[in-house]
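Read through the structure below, which is laid out as structure tokens, and then see the notes.
Only a single protein chain was left out; the remaining protein chains are all shown in position.
Letters A and B mark the chains in the order given here, with residues in each chain numbered from 1 onward.
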Amino acid sequence: MYVAVKGGERAIDNAHAWLAEERRGDLSVAELSIAQIREQLSLAVNRVMAEGSLFDPDLAALAIKQSRGDLIEAIFLIRAYRTTLPRFGMTRPVETGEMRCDRRISATFKDAPGGQVLGPTFDYTHRLLDFKLAAEGEPVPVPEAEGRAEPTPHITEFLADEDLIQTEPRDDTEPRDITRQPMSYPADRATRAQALTRGDEGFVLSLAYSTQRGYAKNHAFVGELRIGMVDVEMEIPELGFAIDIGEVQLTECETVNQFKGSKTEPPQFTRGYGLVFGQTERKAISMALVDRALRWEELGEDDKGAPAQDEEFVLSHCDNIQATGFLEHIKLPHYVDFQSELELVRKMRREAADAAAAREAAQ
Amino acid sequence: MSVMDEYNFAYIDEQTKRMIRRAILKGLAVPGYQVPFASREMPMPYGWGTGGVQVSAAALTPDDRLKVIDQGADDTTNAVSIRKFFERTAGVATTEETSEATIIQTRHRIPEVELTEDQILVYQVPIPEPLRFLEPRETETRKMHSLEEYGLMHVKLYEDISRHGNIATAFAYPVMVNDRYVMDPSPIPKFDNPKMEMAAVQLFGAGREQRIYAVPPWTKVVSLDFEDYPFDPSKADHPCDLCGAEDSYLDEVILDDAGNRMFVCSDTDYCRSRREAGHEGRLAAETMA
């Protein structure tokens, strides 16, 4: 008796030891290496980098291993690590027009300079379990082609040349860093984009899907989806010019959306934009749709009361680390709150019973 | 000594601590006002005390003695976890004795022993906005605070009485601070509300919601009520079954399948020190066995 709150420290230590044992699993099965996770579970690694906001495949792989494959837990590990890192400076904006594309498709034009490049995609695979993978097999030789030497132009540039798509005004103001400044509303587009790019893939996907089903429908076409490597450059004050400090893999999606125009403005297409670390195209397309839905006010559209139009709703709930922490905190003891509710309910029941008795006595 | 040696004192880097301290000072200057701050991602989940931990980390010095309680108890799992975190990252002395501590981080309780002007009480806050359940939008609630439009808060209390005959809020009972800001005292039982006019500095940290607020020593803190339905800081109508205290907040423990119960102090340090001083409750003899 009266043991429930005792021995917390030992219980925690033991729980953690058990967790470590479970993580390793059956000792007769070979242990996963970080390299194996990085190379063979690369899309999981990409998701952890994207939502963890840290481009480091090895760390992401380590986080996946440590979290037993629970990707939100892995993202959490990366985020907690990321906050401790010193900041040396800010890189220049990456030039996605210079991307070395592994994949580049457009749903709006059959062909365009740079062509349609399918790249390593699940699209058009038949989703049949491949039992050959259950056995260890030799790699099949893959045909290779020369990469394109010149940059691949953005599809929307062709529309912009004809003035058929809205031009995004260039804005050189330094964007707010949502990991260094508290969120406030209304938020500008750069702030929204930061929140969405690290937002939970499932949440952003569902919101995007809801716009397609009519909750603030905006008729999106994938103008272009491209995946590839871009150089990261940084100005070095001591040198006085920018140097390459590395490269990152990015997925970029630009949607082309309907806009009927108004009395004063001729009809023109509008844009939604998604940019995410790694090969993460489901997320990038979703982000573009939600970005577009959130622009209703700027583009003079109606507030249809749809969830995807509601900036405060979207941005304050898209972060899965915030969401999972707060959701799971209800596992923590709430004896005190519950006790005070219990006392109140008892008191109110007592008063109700007394009142009923008094009424009966009066009759 | 440990893997945490590579981190800064109390985990957070000094620049971030300065940012948090500025928010704390602003909070102290405007009692009850929720100061936005750039909450960092901590190595424990949001909702588990990240706000309190950041405030404690910014307030801690190497000479401090830290006490951490959850539900009033030093040995509940989350309290143990947070205390361990600071033992590892700051190497500060810790204590379970309320009067010995210089900083007390708490979740859901104010200690029974009266705090002194040399102490800081740091609350973990899940939802800092007292108006949140009346109005979900931050843009709206901030406007309500800035314009001091608190009619809606009293409408809620009015509705409680008209429906239940009582103000049906038992914890996180809203208070008016310094005649200006309506504030959420965090989910402490309303029994603790009157203690908030105290000698110690009270700091509130909400990590996920990125807010810090504060109540300086001896600031006026009034629990909202009606003249004819005054605030009632009630608790279970029992003495503690272990130490016999009649003035402490009690947890109810179910003892057996027959539903027998015992009531014990939720403040474990208070209960222990009373028993050490020779006080005995109804079941004291049995539990010693």
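Some observations on this one:
Keep this in mind: a contact is a pair of C-beta atoms (placed from the backbone, for glycine too) under 8 Å apart; a residue touches a chain by one contact, two chains touch by 3 or more.
Rule of thumb we're sticking to: contacts and distances are computed from a predicted model.
Looking at the choices "Sn-glycerol-3-phosphate ABC transporter ATP-binding protein UgpC", "Tryptophan synthase beta chain", "Bifunctional protein PyrR" or "Phosphonate C-P lyase system protein PhnK", the name in the UniProt record of the chain not drawn here is "Phosphonate C-P lyase system protein PhnK".
Judged over the whole assembly, touch between the missing chain and the shown ones holds for B. When the missing chain is restored to the complex, the residue among B:88, B:154 or B:180 that touches it is B:154.
Contact with the chain that does not appear here is found for just one residue of B:228, B:256 or B:276, B:228.
Although one chain is not displayed, chain B still touches it through residues 146-152, 154-155, 158-159, 161-163, 225-229.
As a convention for this text, only the chains that are shown with their structure count from here on.
Interface residues of chain A facing chain B in the complex, by the touch rule stated above, are 1-2, 4-9, 11-12, 76, 79-80, 82-84, 86, 179-186, 312, 316, 321-322, 324-329, 332-337, 339-344, 347-348, 351-352. Those residues of chain B whose C-beta lies close enough to touch chain A in the complex are 7, 11, 13, 36-43, 45-48, 50, 70-73, 75-81, 84, 107-109, 126, 137-139, 164-166, 168, 170-172, 187-191, 208, 210, 234-236, 242, 249-253, 255, 262, 264, 266, 268, 286-287.
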